[in-house]
Every structure is written in structure tokens, then in C-alpha cells.
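Here you go, one structure.
The other protein chains are all here in position, but one chain of the complex has been omitted.
And then chain A:
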Amino acid sequence: MTTLRPFTCDDLFKFNNVNFDPLTETYGLSFYTQYLAKWPEYFQLAESPSEHIMGYIMGKVEGHMDNWHGHVTALTVSPDYRRLGLAALLMNFLEDISEKKRAYFVDLFVRKSNKVAINMYTNLGYIIYRTILEYYSGDQDEDAYDMRKALSRDVNKKSVIPYTQPITMRELRHQLRHDGC
């Protein structure tokens, strides 16, 4: 039971119940404002009937040519509103917007250890496209999976042919620059 609406600046003052979650990062303001200014429709919030923030999704659309794709930067659901299919709802929304923007696929990065999330994305039709070595830095660096789902524009499902070799952060950065991301 959800209201979906665009995330607004004022929500930044109210999202603590979601952001206190240990897997949710609170970024600097410039990060949020950049997303809000550049891809406003990609930053959506789910609100409960009691007007609590249940979760939100933050993403963007970018890339050249057949690499034009939607990307999920952050997806988070408050502990009080888990197991209600909210993440799927938010992902659907982002995929829908990406379809409307004629993107070829949607991708996201996830911690290799985050079994719950990987499982969920797999159920939503995402495949593990490749592994990115030491993508997450911390006390112990952690690899990321780059997961993807093709959209209708990618008729031949070219974007989701998995990449067998893991890639390093350097390669990834180089590639992103090349793809105009």
C-alpha cells in the first residue's frame, strides 16, 4: 500500500528512518542535488498511508548509442516496510521510465555478499553480467556484481550476454568514460 511520488529536497530532512539502516549510505548534499537536478524523474519515493517514508530509489539514464541505459544508484526500503514487494515496485517504476526514455537496458551494482538483494534482482529478471573487482572500499574491499536486465528496445538481448572475465575498477572507469557516463 504505497504512494509513489518524486523525491523532493524536503524529504532529505525526513528520510532518517530509512537512512539509519546500516546498508543505506547518507551522501553529501551535492550528490543528492545533482541527481535531483539532472534526473528528477529517476529519484522516486514510496510513502505509506501514514505518510512515513517507506523507501526510495535513486537512478539515472546515460551512455552512448546502444549503451544508453538506466542505472540504479541506490535502492533502499525501511526495515518496517520490508517483505511487501516495495523494492520490486520501485524497480518497476525505474524500468518503466527507462523504457519511456528508450533505454536499452537497466543495470546496477550490488555487493557480492548481499545475497538477499542479489536474489531479489534475479527474481526481477536481472542477470549477473560481470564481476567488478574491489568495487566497494572499506575495512575489507569487496567485489561487486554488475547486474543487468534488457529492455524492449534491445530486441536481440545483446546487452545481457554475460561477460565471463571480472574487470578491475580501472577498466570500469575507462569504459564508463568511453561510454559517456
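Criterion: a contact is a pair of C-beta atoms (placed from the backbone, for glycine too) under 8 Å apart; a residue touches a chain by one contact, two chains touch by 3 or more; residues count from 1.
Simple rule for what comes next: contacts and distances are computed from a predicted model.
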item	value
Record-based protein name (UniProt) of the chain missing from this complex, from "Phagocyte signaling-impaired protein", "Putative DNA primase large subunit", "ESCRT-II complex subunit VPS25" or "Protein BYPASS-related protein"	"Phagocyte signaling-impaired protein"
Touching residue (missing chain; options A:H64, A:K100 or A:R173)	A:K100
Contacts of chain A with the absent chain, listed as residue ranges	1-6, 8-10, 12-14, 16-17, 19-23, 26-30, 33-34, 36-38, 40-41, 47-50, 52, 54, 79-85, 89, 97, 100-101
